[in-house]
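Right after this comes chain A.
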Amino acid sequence: MLRKSIYIMIFVLLLAAMLLSACSPKASTSGEGFTFGILMVGPYNDHGWSQAHYEAGLYVEEKLGAKMIYIDKVNTADRPGTTPDQLADELVAQGAKLVIFNSDDMKDASTEFAKANPDIKVIMASGDQVWKDGRDYEVMDNMVNLMGKMTYGKMIAGCTAALTSKTGKIGYLGPLINDETRRLAASAFLGAKYCWTEYLGKDAADLSFKVTWIGFWFNIPGVTSDPTQVADDFIASGYDVIISGIDTTEGLAEAKKAAASGQAVWAIPYDFIGSCEEGKEVCLGVPYFNWGPAYVETISSAIDGTWKSNFQWNEPYWANINDLDKTAVGFVKGDALSSGAGEQVDKFIKELADGLNLWVGPLGLQDGTVYLAGGVVATDQQIWYLPQLLEGMEGQSVSQ
Partner candidate 1 sequence: MHLLFIKQMNINLNQICKHFGKLQANDHISLLIPGGTIQGILGENGAGKSTLMKILSGFIQADEGEVILDGVQVRIHSPADAIQHGVGMLHQDPLDFPPMRVIDNFVLGQSGGLFPDWKSVVDEFKQLSEQFDFKLRHDAYVDMLTVGERQQLEILRLLWLGAQVIILDEPTTGISALQKQKLFETLKILAGRGKTVIFVSHKLEDVENLCDRVVVLRQGKLVGEQLKPFNTKNLVNMMFGKSIALEESKSHSTDRIAFELRDLSLEEERIQIQNIDLKIQAGEVIGLAGMEGSGQRPFMQACAGFLRPVHGRILVNGRDMTGMNYPAFKRQGVGYMPASRLEEGMIPGLTLSEHFILAGQQEGLFIDHDQWQEVTREKIRDYNIRGKPESPVESLSGGNQQRALLALLQQPLKLVLLEHPTRGLDIESVIYTWGKLKERCCDGAAIIYTSSDLEEILLYSDRILVFFSGKVSAPLSARGTSVAQLGNLIGGKDWARIKTGVGVTA
Partner candidate 2 sequence: MMKKRWLNLGFQLSALVLALGFTTLILLATKTDPWQAYKYIIIGSISSLRKFTDVLVSFVPLLLVSSGLLVTFSAGLWNIGVEGQITLGAIATTWVLRLLQDSSLAPGLIIALAMLAGMLGGALWASLAGALKTYGGVNEIFGGLGLNFVATALTLWLIFGPWKRPGIGSMSGTEPFPNTLWLPMISGFRLSLWGLGLGVFFIILIYFLMKGTYFGLRIKAVGKNLKAAYLLGVPTTRYLMLAFILGGALAGLTGAIQVTAVYHRLIPSISSGYGFLGLLVAMLVNFQAIWVAPIALFFAALNIGSIQLPIVLKLDSTLSGVLQGVLVLFVLLMDGVRQMITRRSGGAS
C-alpha cells in the first residue's frame, strides 16, 4: 500500500516537472529558496485588481519555485498607522528579497522604500518613476516599473462596442480623472471610431461617445456619483453599450436589468478575466491584465543577476492575446457578442497585431487644440500623459 502511493507520488512529481519544463518560458532559472513579497491595496480575493496580482504571484511560485509572502489590504483605512514602506519592511524581515507594490497609492512609499533598501529589488506596478522619458524620473537601480498596455485592451473594447451598438451611442463609466484614466477612455474612443468608420462604413459624426466620471474607483455613497445611477442615465438616454472603467460591475448589472425588460443594451466590464460571469447575456467581452509573465521575467532577472532597472509598458502577445503564459494584456469575448461582430473584432485584433496604430494624427484635443498634426505618431509619453480627452468625446477632461 505504502509502496504504491510512493510510486504514484513519484509519477505525479515527474509529470509536473515535465509539464513545467515544457511550458515555462524561462525554465532555466530556478527560484528555489528565493522569497518575494507582494503588497496589495485590496483583499487578495477581490475579483479585481489585487486578485490579478495575487494570481500572478501564484503563477511565479509555480514557474520558478520561488516563495511568495504577501500583505493585503495595504491602505490606511484597513491598517491605521501603517505606511506601505513599513509593511514592506515586514516582508523583508520575513525573508523577502524582492517586493512588489501593486497600486498607485503606494507610489511614494515604493520610492522611499527603494531608496532606503538598495539591496532589495522593487517592482512598482503601474508606476513610472524609473522611466527615463517620464516626468517623475529618478535613478533607482533596484526598481522596475511594470504596466500592461491596456490601451490596446480598451481599443478592442471600443471597437466591440461600436460594432454592436444600434444607436451609435456608447457610454463610458469612468472612475476618477487622471492621466491613466483619460488615456484609457481615449483608447476606447479611438477603437470605437475606427471600427465605426472603417468596418461599418458609417459617418464618424453619427457616433457619440460620452464619458461620465463617478469620482473614484468604486462607489462611495455620498462621495462619488452612484455608478448604478450613471449607468441607468446612460441607458435612459439611448446609450446602448456601457464600457466600464471602474473596478466594480454596476454597468454590467444595470445593462442586464435593462435587457431583462426587453431593451437592447450591452456592457463591457474591466480588469478581471472572470467579470463577464455576472451578466453573460449582455457581456460583449472584457479587457484584462495578466501580470504573471512580466513578473516571472523580472523576478528571474533578480534571481540570476541580470536585473536592470527599467520601465516596461508591455504589449499583448500578438500571436495570441489570450495566451496567459505570454501576454500582458488580453481580451476575452463575451457570450453576447454576435458571431459576425466577433469575426470583425478578430480582424481588428489582427490589424493591431500587424502594426495598426490609432494614435496617429490628425487628432485634436477636446478644447480644439491640436494634439497630433496629420501623420504624426504619438510618442509613449504623449499617450501616457494625455492632457485632455480627445476631440469627438463628450465628458469632463479635468476635475474641477
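Throughout what follows, a contact is a pair of C-beta atoms (placed from the backbone, for glycine too) under 8 Å apart; a residue touches a chain by one contact, two chains touch by 3 or more; residues count from 1.
Basis for inclusion: all candidates are chains of the complex that A comes from, given by their letters.
All of these numbers come straight from a predicted model, not from anything done at the bench.
Novice: Given the candidates 1 or 2, which is the one that touches chain A in this complex?
Specialist: It is candidate 2 that touches chain A.
Novice: Could you please specify the touching residues of chain A with respect to candidate 2 in the complex?
Specialist: My answer: residues 37, 43-44, 69-73, 75-83, 86-87, 90-91, 94, 103-109, 135-136, 176-180, 215-216, 220-223, 385, 399-400.
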